[in-house]
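What you see is the complex with one protein chain gone and the rest in place.
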Amino acid sequence: MNILELENLTARHGLLEAVRGISFAVRKGETLALVGANGAGKTTLLRTLAGAHAVASGHIRLKGEDVTGLASHKRVRRGIALVPEGRRMFAAMTVAENLKLGAMAGRKGDWSIDKIIEIFPNLQNRINHKTGHLSGGEQQATAIGRALMSNPEILLLDEVSLGLSPLIVDRVYASLDGLMKSGTTIILVEQDLSRAMAVADRVICMLEGRIALEGEAKALTRDQVTEAYFGLRRAAKGSAA
Amino acid sequence: MSLDTIDSLPNAGSVERWTRSSRMAVWGSMIVLVGLAFVPAAFGAGAVDRMTALFIYVIMAAMWNALAGFGGLVSVGQQVFFGLGAYFTVRLADKGVDPFFSIVLAGVIVAAISYPLSFAMLRLKGGEFAIGMWVVSALTHLLVNLDGLIKGETGTSLISLNAYASGDRRAIIFWLALAAMAAILASLFVLLRSKTGAAIQAIRDNEEAAQALGVNVMGTKRLLFVLAAAGIGIAGALWLASATSFQPKTYFSVQWTAYMIFMVLVGGIGTFEGAILGALIFFVIETWFGSLGVWYLIGLGLVALIFSLFLPRGLWGAIENRFGISLMPVGYRLNLPAKITKEKAQRQGE
Partner (left out) sequence: MINQILQGVMLGGYYALIACGLAFMFSVMRIINLAHGSLAVASAYLIFVLTEKAKLPLAAGFVIAMIAMAIVGWLIQRLILDRSARGGQLLPILSTFGLSMVIDNSLFEQFGADTRSLANAIGDLSWASWELPGGIYLGKLPVLIFATAVVLLASLQLMLSHTTLGRAIRATAEDPDTAGLMGIDAAKVNAAAAAIAMVTVTIAGMFLAMRATFEPYSGAPQLLFAFEAAVIGGAGSLWGTLIGGIVLGIAQTVGASLHPLGFLIAGHAVFLVILLARLFLPDLGLLPAKLLNRTKFLYRGDAA
């Protein structure tokens, strides 16, 4: 069952088209990885899904409902939560307050501060500290926890490994493991190809705002994805550049 | 995909500064200015007085626009320079300086005072700068009140003007105002077309980017600040000459800023032509509705409010948008041959 459908989505940065006519569908419960070089349009795409970036043309359908023009705070209430690139903590507020903010959408569900601490135990000792004083990994945990507090049906993760040491990233993904298996639909943007292919069910590779490659993670080879990532295939075909 | 530079293309484009309509406009303005010089000979006292007021309004609008529209500095305290211009004129005249020369000298003094003031005030941003200038104005008003010559709110007059016959006096003030307006507008025009002008417009459009490109943002703002102070100071001095009497409350009133805001908002903030248009509109509205007293003021405020919400770029901004005309060419126009633009469009499509 398709929980999310994108139809011919286009989004711009000023006059530059960052996302060009993208269409794909996301199945309920699957983990989809969006990969691609910097500037490929991955973050912009994720932000349009969350309502944080305007759509120039095309449609986004959530469980059949057209949410293209909906403001971000309304989309949270419908079950889409974004963990933004760079974490975007409310630095002057404590971990607990950040988490409580996540619950402001008012959606019913199982997530609570205690459950968040279960999957991110390193937050236990920092729960009343201002997030501005936290390490990168702790902030990332808080950011993810904050999004989870809204009891989302679709969780969007934007480059959670950015700026973190590999060990910390391992821990973050370990914590996400249970989530991915539990039935929450996850779309993640990830620079690290191997990690993306390891955790995802499906992979979409973007290049210059378009889909260069799409397929089940198990079915794709590393080489295929790398080629699509750098746009090598197109050059080989000798198409007019 | 290779990147072609404009230079290497067979039919390179050219950079132009003037368009046909703008050339006509500048010649037209010069003719109008010369024609205006004959007004005192042709028209009666009332008309001459009103036109003097119009010139003063144009000066004020152009100066407030220079500061806010080009420098990004909204000040709700520019009346301080208006008042000081008048005040120094009175003081100089009292010391025996010829009243008309006092006007010019007062402008210079105001400019001199504004220079050190800029070092303090320009460190403030946004609303803090706006109200900060208002506080400076309020304090200056009070200090002027302390001057024995002024006798508090009772004020005094530019008595030495009486040495001139009223007809002559009126004409001389008219010509002074006309000359001041022409000089200020001309220097503004030249300034905007110069390298500094490019810097000013860069700051207007995006201050951070301008700074990153090496534009001396603070120095440029200081220039605008002092220029605006001088211009508004001269405007105040001219107003005094026209009205003869000086009460601090009138000259330091925030009403003047209200007028300037109205003119610039309605005319078009950040455009050279907009300030002039705004002054003209204000002049007409004042002539027709000024007698309505408080309702006139309410109307001004309401119009300013509506323009700021729905037509923030003013009338000239709207005209520029729709018709793409620019009468006072302070920018650059890129002329690309038609062939190139078509090729580019084709490439974009695939």
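Going in written order, the chains are labelled A and B, and every chain counts its residues from 1.
Keep this in mind: contacts are C-beta pairs under 8 Å (C-beta built on N, C-alpha and C of every residue); 3 or more make two chains touch, one makes a residue touch a chain.
Predicted model, so just to flag it, every value in this text is computed and none were measured.
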Legend entry - Missing chain: touched chains present in the view: A, B
Inset, instruction - Based on the whole complex, identify which of B:V34, B:A47 or B:L142 touches the chain you can't see. - result: B:L142
Legend entry - Touching the absent chain when the full complex is considered, from A:K100, A:K115 or A:R210: A:K100
Legend entry - Identified contact with the non-displayed chain, of B:V26, B:A130, B:A202 or B:I285: B:A130
Inset, instruction - Quickly run down the residues of chain B that touch the omitted chain. - result: 68, 72, 74, 76, 120, 123-128, 130-132, 134-136, 138-139, 142-143, 145-146, 254, 257-258, 261, 265, 269, 294-295, 297-298, 300-305, 308-309, 312
Inset, instruction - Pick out the residues on chain A that sit against the missing chain. - result: 50-52, 71-73, 76-77, 81-82, 84, 88, 90-93, 97, 100-102, 104-106, 132, 146-147, 150
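The definition used in the following text is that only the chains that are shown with their structure count from here on.
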Inset, instruction - Between chain A and chain B, tell me the centre distance in angstrom, where each centre is the average of that chain's C-alpha atoms. - result: 51
